[in-house]
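What follows is a structure written as structure tokens; I'll ask about it next.
The complex is shown incomplete by one protein chain, all other protein chains being positioned as in the whole.
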Amino acid sequence: MSQAATELIRISGHAGVVPGAGLNREFRVAKLVDTTTCIGCKACEVACLEWNGYPFSETTFDNTYQTMPETAWNYWNLIKFNEHEREDGSMMLLMRKDQCMHCEDPGCLAACPADGAIVQYANGIVDFQEANCIGCGYCMTGCPFNIPKFSPKARKVFKCTLCNDRVSEGLEPACIKACPTGCLHFGTKAEMKELAETRAQQLREQSGFADAGVYDPPGVGGTHVIYVLHDAKNPELYGGLPKDPHVPMSVRLWKGPLKWLGNLAIVGGIVGMAFHYMRFGPKKEEEIKPDEDGRRR
Amino acid sequence: MTNGWIDIKNTDMMLIMGGNPAENHPCGFKWAMEAKRNRNAKLISVDPRFTRTSATADLFLQIRAGTDIAFLGGVIRYALENNRIAKEYLVNYTNAAFIVKEGFKLPEDGLYSGFDSAAGKYDPSTWNYEGSGGSGPAGATGHAPEPVPGKVGGATPPPALPANVAYDLTLQHPRCVFQLLKQQYSRYTPEAVERITGIPKDQYLKAVDLFTSVRKDGDMKKVATIIYAVGWTQHTFGTQIIRTAAMIQLLLGNVGRAGGGVNALRGHSNIQGATDMAGLYDSLPGYLKAPVPADSDLATYLKRTTPGSSKPSPWASMNYYSNTPKFAVSLLKSLYGDAATKQNGFAFDYLPKVDRDYSWTHIWDDMYNDKVKGMMAFGMNGVMIGPDTNKNINALKKADWLVVGEIYPDETSEFWKAPGITTDEQKNIKTTVYRLPCAGFAEKDGSMTNSARWVTWKYAAVPPPGQARLDQDILAQIFLRVRDLYKKEGGKFPDPILNLNWAYADAAHPSLSQVAMELNGKALADLTDPATGQVIRAGQQLPGFGWLKDDGTTMCGNWIYSGCWTEAGAQIQRRGTEDPSDLGVYPNWAWSWPANRRVLYNRASCNPDGKPWDPERKQVWWNEAAGKWVGNDVPDFKPDSHPKDHMGPFIMNPEGIGRLFAPIGVLADGPFPEHYEPIESPIKNPLHTDQSNNPLVKKFKTPYDKFGSPEEYGIVCTTYRLTEQYHYWTKNNPMNVQLIPEPFVEIPVELAEEKGIRGTDPIKVISARGTYIAKAFVTRRLKPMMIDGKKVYQIGLPIHQGFRGIAEDEGRDARTPANLLTPAVADPNAHTPETKGFLVKIEKA
Partner (left out) sequence: MTTDAVSRSSAAHNEEMVPRYTLAERVNHWIGALAYIYLLITGLAFWSPYLYWLAAVVGGGPVARAWHPWVGLIFTASLFWSFKQWHGDMKIDDADRAWAKAIPNYIQNEDDKLPPVGRFNYGQKLFFWAMFYSVILLLLSGITLWYTEALPWSLRFVRYAAILIHASVALFTIGLFLIHVYMSAILEEGSFGSMVHGYVTRAWAWTFHRSWYEQVSGGSRRVQ
């Protein structure tokens, strides 16, 4: 698993092949967040902050237990609290740990123009390499989960690394380590998927959550952070988790057809003009014909 | 906890009431989640608010604060009516079959028999079993002295139990405990419960049906646990709430079993340890009773405090407290060493005698009334934690001196800076405040005793900063100087101080490992176990409290801790992670009092024949071949008592059984719990309007002891803690302040709309005693309730913020402590103030 955490399979803004890609795909890691056993204690938030060495910032009470409205460039892990009243009138307090989803098909990486600013490791971790980041913010547009955040001070974009530094040493991410209830799990994607499905089935059969399920959205090729939700049919209830996330169509157009069309047009234009020059040559000024000079006068 | 944290994973059903473990015990709550995940256990959360515990529950019921006895009484009624009881357990392991004396009266009018309205207390002599076979009063107790009027606490020796108890195993006798129980809770119908608690009948029945479903059709395999915390204790009937829970667990046969029990969640890492070491004024270490003035000598004291067994004659009772003289004498030897001799009654006279109530609310009332002149406040922020902050601050103003040992400057040490005190007024406050920086928990070695009674040794992680010192060093040096003063100047009675055993290697810096060894106890002469021939030499650490003697040949600082640090080493430093039974016993991890037992009363996990009720969860069992009790846990029982002997599993009671009926005033306010309203309540008690409150509750007489009427203060308010903050410490830590930056008041959407309040608007919460200002947290997690036909709102506020902390210092909040609102009235048994249910009104600030 640790080897897979150092082996790249995708690089943003990179011309040509990815060195070493496709050699080893045995270990795809995943984080499982079981929202049904989350108690909103925020230990993961603190662990994330401490492991990554970010300072504390001032917050304001905002009619919620939630620490801040969204994740921030220096706050990568945020539990979103949502009160939800079910049809039978019973209350739910939905608590979902929000962080980078580490998409199999990462929109941030697709959108990134900077060579090597975003990489995807063979284990599935999508990591920002701030040294290469140019701060354009295209990743923020490419991400369907609103995760990458811009630091005005560093002029670069930051997000959860799935603790690649820990994982590559064979440790679990800091948030997993801190979780007191075992709502967070870490392992191979296959194991986590199985654990999640088992739990979802238990919720459906034993706890009366008929729509319980696993969130591993196919629109982004699956994610390396997966959720167990009480109501997998309405992920939006959990602080705006998108129901069917995709890399935005405009990013796809921009990085796909538009790119080829544009390149073709530029090259075609240059070729066309060269042809024109060769065929017609330069426009030359003529001698002024005296009879026509000032004919309107 | 009768059981332990990890043991919660063995349960099939959890009732969590008066506690919010997901928020306040998040690490321990893991085991609740394990039970849900691995056993499909169900979780019922009953709370005044929908908390983060409720968020993980299968069922949540919003209860009016302070009506838990009504709720639980209804559970008893339902279990009895629907035969959801453990019949065999009930007959053999509880006093259900015991016959109660004639003359005992149930509180249909709110009062039990024997109430003395002038003294404001009960004469519990009718709260007793009927004797049988013409035998007199039991054992060493001899006779029942007349109650001494005007004395409270342990001052009045209770009437004695009969040695032979009349009983009826068919449970049909009209005065048997079972029938009385039935009669007592027949009034707690689902309709009555709805009127009182505000929980709609259909929801209530659903919850009760779910909880008692573990005893469906009399099946004994499943187990339910009841988990609670200070939401139960902080009421004027708090002890009785917990008793009701214990009764339910006895009724359902859940005590002593893996995944069962009555489990108190302690709010601090070592609050259990503090209680074990005589945290309350009326006890000595190990829950020995504190001497009272009537205990003229050791013999009188021991006579009063050592119970004789009391049981149906064919049954056996271990009556473990018959060993009280051994524990008490060994304690005196540890306190006074060589000065404690047989001739001087082991220096019993040195012990202070408790002549009246010295509990929390009384200390502050006495200080306000100039009776207490100084206070040493260590490890507690009295201004913030106690009820009625205004009264406490004004009491401190009258004190001559105050010593505060803390890791941060706290509100108590800065009481004179409380909001509302002007600079001119500050000049007139004459109290001298000494602030002593102390070491934090991570800066000192020592042991912590958790809720599960595990005594675990910890090591200092970092040295104390600056001039901060260890608490024991500060206390030792104060003691040594006081002793020097007594040596030099003498005094009225210097002996207890001059003769105090202070045999630490470094007197000014006692090592806590030496203190732990002192608690364990050692032999003062060579001892031999007659059964095994094992010899303990003089000076050696004792293997356990079984070796304690009442002749002065052993010393032991706390009998229940005996076994924690033996000749084999510090058991509390063990870190074995093996768990052969997979029941989460971990017998080699640290050490659990008593005798490394992880589940108390575990004999009750077996049927009367000694076979486990559930073969899947085998804790202990009778091994016929070996002729003794064996198992995965240390049997909490006489090891060689054959099941045929019918010895009761509750060996700490003289009866050997669990008490559905608490006789002879062991609880001051009644042998069965009865629902009383909180002192401030929106309604009169629907069960007996003329006796709305607990008749034993006393109100103080200072100008600060004011109470609000429901007409003026119509909203029920409760206080609580948040997972993001730890009491009053973490508001000094930027990380925690970031997570919860400001105080708030949770109010229902409907109330907010009525008052035109929007979320984050600053509001005032006003009680008869004070005003709390914070931002409104408008939520759907609190709903309006119908209480006795009246629409009642319930609100809640966290207690953390005050006038000292990061946000407070920056002026980011109103700096008002939550306990400005709460009344200084207390439970008559445990003396815990009623800070969990009182009346307020709110308005926009």
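A and B label the chains in the order they appear, each numbered from 1.
The working rule: a contact is a pair of C-beta atoms (placed from the backbone, for glycine too) under 8 Å apart; a residue touches a chain by one contact, two chains touch by 3 or more.
Since the structure is predicted, the reported quantities are computational estimates derived from the model, not experimental observations.
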Displayed chains contacting the withheld chain: A
Residue of A:Gly89, A:Gly170 or A:Pro282 in touch with the missing chain, whole complex considered: A:Pro282
Chain not shown, touching residues in chain A: 13-16, 70, 111, 113-115, 117, 132-138, 140-141, 146, 149-150, 152, 155-156, 240, 248-251, 253-254, 258-259, 261-263, 265-266, 269-270, 273, 276-277, 280-290, 293-294, 296-297
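Just so it is clear, only the chains that are shown with their structure count from here on.
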Chain B-touching residues of chain A, taken from the complex the two chains share: 36-43, 45-46, 49-50, 56-65, 67, 83, 85, 90-95, 180-183, 199, 202, 206-208
Complex contacts: residues of chain B adjacent to chain A: 22-23, 26-27, 29-30, 33-34, 36-37, 40, 50, 52-56, 58, 60, 722-724, 734-735, 737-742, 744, 759-760, 775-781
